[in-house]
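Note that one protein chain of the assembly has been removed; the remaining protein chains are unaltered in position.
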Amino acid sequence: MKIAKVVGNVVSVAKIESFIPAKLYILQIMDIDLKPLNKYIIAVDTIGTAINDMVIYNTGSGARMTELTKNMPTDASIVARIDENSIENL
Amino acid sequence: MKIAKVVGNVVSVAKIESFIPAKLYILQIMDIDLKPLNKYIIAVDTIGTAINDMVIYNTGSGARMTELTKNMPTDASIVARIDENSIENL
Amino acid sequence: MKIAKVVGNVVSVAKIESFIPAKLYILQIMDIDLKPLNKYIIAVDTIGTAINDMVIYNTGSGARMTELTKNMPTDASIVARIDENSIENL
Amino acid sequence: MKIAKVVGNVVSVAKIESFIPAKLYILQIMDIDLKPLNKYIIAVDTIGTAINDMVIYNTGSGARMTELTKNMPTDASIVARIDENSIENL
Partner (left out) sequence: MKIAKVVGNVVSVAKIESFIPAKLYILQIMDIDLKPLNKYIIAVDTIGTAINDMVIYNTGSGARMTELTKNMPTDASIVARIDENSIENL
């Protein structure tokens, strides 16, 4: 898993039917110093997040290990929301 | 998932039989500013797209989470089509 | 699998319910000379580790091949703890 | 999936028994302009290819989605053979 910031959302013109209940967010990936990288990933929101939230996302088959996403063709999902006090000892 | 542009298609000389109903597209991958990278991936079209379309594709086992692709040896599939209004708040 | 150092922990504001028993650590990944890279991964601790420990972590579906993690949406887990005598012949 | 050229083959001294019927090829990976990169992957041939052929290969669990490879410990398989007319609209 990695830390990222929610920077945009996608309302597609057409999509796979199983994606209809999914909210697709564009996440900007953070580096080890929690600074934004020039890298992004599109992930399904499984916990209720909003633009500018800091989150943790996973990738691969783990992205389908939630009630919402188990039948969706996703390869990335938001699985936690964090704030400035979430990261300890770094 | 990532955003990409459909830039070519592949009509192979020989292929695995389960791939016969598959349309294989060459996708040029976009960066976080939606500018084209020098990177590509070959993906199965699951929603009906055409050359020059902007799309979202997934990778890994998620690429087989659609009716069309469930028995195909694909590791990448197009799962949504987008346009200039699809990306919000970026 | 790769070698990493436990450099921080995450106490998220909200997370997927199956993650509640999970301890999420931030791991700084080591290179082949066991020097720290500017790369990190967030992994579930499955064996009992602490800040500053050197560990081995896995990624992908293998991260769910333990009793603790089998139903969690993790894509990375700590699976061994090592010390300065663990690496031989390098 | 990606495009690659078959540049070598491997006749190993010892291997996992399930790999005995497998032909292992060294593939040089092509970039988006179909020029060779300094990158390779070792893949199982599932369709009958030869040195110098241009092919499409997949990776991950998709590499085991063919009759030949379903029980092999492969993470990459050749799934199509192409020629200079295979790539259209690029």
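Labels A, B, C and D are assigned to the chains in the order they are written; within every chain, residues are numbered from 1.
Following the convention adopted for this analysis, contacts are C-beta pairs under 8 Å (C-beta built on N, C-alpha and C of every residue); 3 or more make two chains touch, one makes a residue touch a chain.
Because the structure is predicted, anything quoted here is derived from the model rather than measured.
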Visible contact partners (per top-of-document touch definition) of the missing chain: C, D
Touching residues on chain C - with respect to the absent chain: 1-3, 31-32, 46-48, 56, 58-63, 65-66, 77, 79-83, 85-90
Contact footprint on chain D, counting only the chain that is left out: 7-16, 18-19, 24, 26, 28, 38-43, 51, 59-61, 63-64, 71-76
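Throughout what follows, only the chains that are shown with their structure count from here on.
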Touching both chain A and chain C (chains): none
Longest centre-to-centre distance from chain B, chain (CA-based): C
Centre distance in Å when chain A and chain B are each reduced to the mean of their C-alpha atoms: 20
Multi-partner residues of chain B (each touching 2 or more other chains): 60-61, 63
Pairwise chain contacts under the document criterion: A-B, A-C, B-D
